[in-house]
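Yeah, one chain of the complex is gone here, protein chain that is, but the others are all in their spots.
Entry: chain A
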Amino acid sequence: NMSKNRPESRAPPDIFYDQKEAQKYTSNSRMIDIQTEMSERAIELLNLPEDTPCMLLDVGCGSGLSGECLTEQGHIWIGMDISSAMLDVAREREVEGDVVLSDAGQGVSFRPGTFDGVISISALQWLCNADKKYHNPVKRLYKFFSTLYAAMKHGSRAVFQQLYPESPQQLELITTQAIRSGFGGGVVVDFPNSTKAKKIFLCLFCGVASPTLPKALGTEEEAKKKRQIKYVKEREQRGSDKRNKSIKKSRDWIIEKKERRKRQGKEVSINTKYTGRKRKPRF
């Protein structure tokens, strides 16, 4: 069962992110790369005005990896996190933002209209858990979203990334409380056809009546149409093939596989006359 491996199923965040776990965020380069890539995409989705240094909030800033991306783009940020071990790592790494030890489920304690945007990487799912006896996820989510809404400037966005909702109910729990707090917006799914590259973002708008969601990556409508037409054609041609699948290792099979991988956002070499050709036997 996948969900058992997820950190939020194991222990509350202030306990799970102890010194040992927090250190991974300074030494594990794969983890760092993934976090950085997600942060950059989240910042892109914020759609901040160009060449303008903004004041941003990073919810669940952890060791400050996402914050460093904000710094690189010339923004000033304040981070909040519930794990003091993670914030100690942020201190060791000498991040540029100020950080505050605080529990998002207890509300965001900043003045109204402070932030030009909010990002949050892999943090929101923690709020869906009842880690303590007196925790009520609905109440905590509402407290978080309503106080966050107040702390944001009108017209600004909050982007929550890599919510791998354990169930559709969890996502509904989150969005219901966000809408109740006044936010508009919805979910953007990058690379929906890929299990690995697929990324889910909750993109919330503060004070925008009918927001248009940003375009997701790897879902071009046109490509979709072309693909559908092509498949109809191929199906007709093959006809006799009962399962409509090409013979394994054949040229068609290879091209189809490449198409599929391309849709998943992976790098694929171009098709040439050599694609799928057998090598000559050599001695």
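The rule we apply is simple: a contact is a pair of C-beta atoms (placed from the backbone, for glycine too) under 8 Å apart; a residue touches a chain by one contact, two chains touch by 3 or more; residues count from 1.
The rule is short, and it goes like this: contacts and distances are computed from a predicted model.
Undergrad: Unshown chain, UniProt name, "Multifunctional methyltransferase subunit TRM112-like protein", "Origin recognition complex subunit 2", "Anaphase promoting complex subunit 6" or "Large ribosomal subunit protein mL50"?
TA: Checked against "Multifunctional methyltransferase subunit TRM112-like protein", "Origin recognition complex subunit 2", "Anaphase promoting complex subunit 6" or "Large ribosomal subunit protein mL50": the hidden chain maps to "Multifunctional methyltransferase subunit TRM112-like protein".
Undergrad: Looking at the full complex, which residue from A:91, A:180 or A:277 touches the chain that isn't shown here?
TA: A:91
Undergrad: Check each of A:20, A:111 or A:273 against the chain that is not shown and name the one that touches it.
TA: Selected residue, touching the omitted chain: A:111.
Undergrad: For the chain not shown, which residue from A:21, A:40 or A:103 touches it across the whole complex?
TA: A:103
Undergrad: By the contact definition given up top, give the residues of chain A that touch the hidden chain.
TA: Interface with the chain not displayed, on the chain A side: 52-53, 55, 76, 78, 80, 82, 84, 87-88, 90-91, 94-96, 98-103, 106-111, 113-114, 132, 134, 143, 147.
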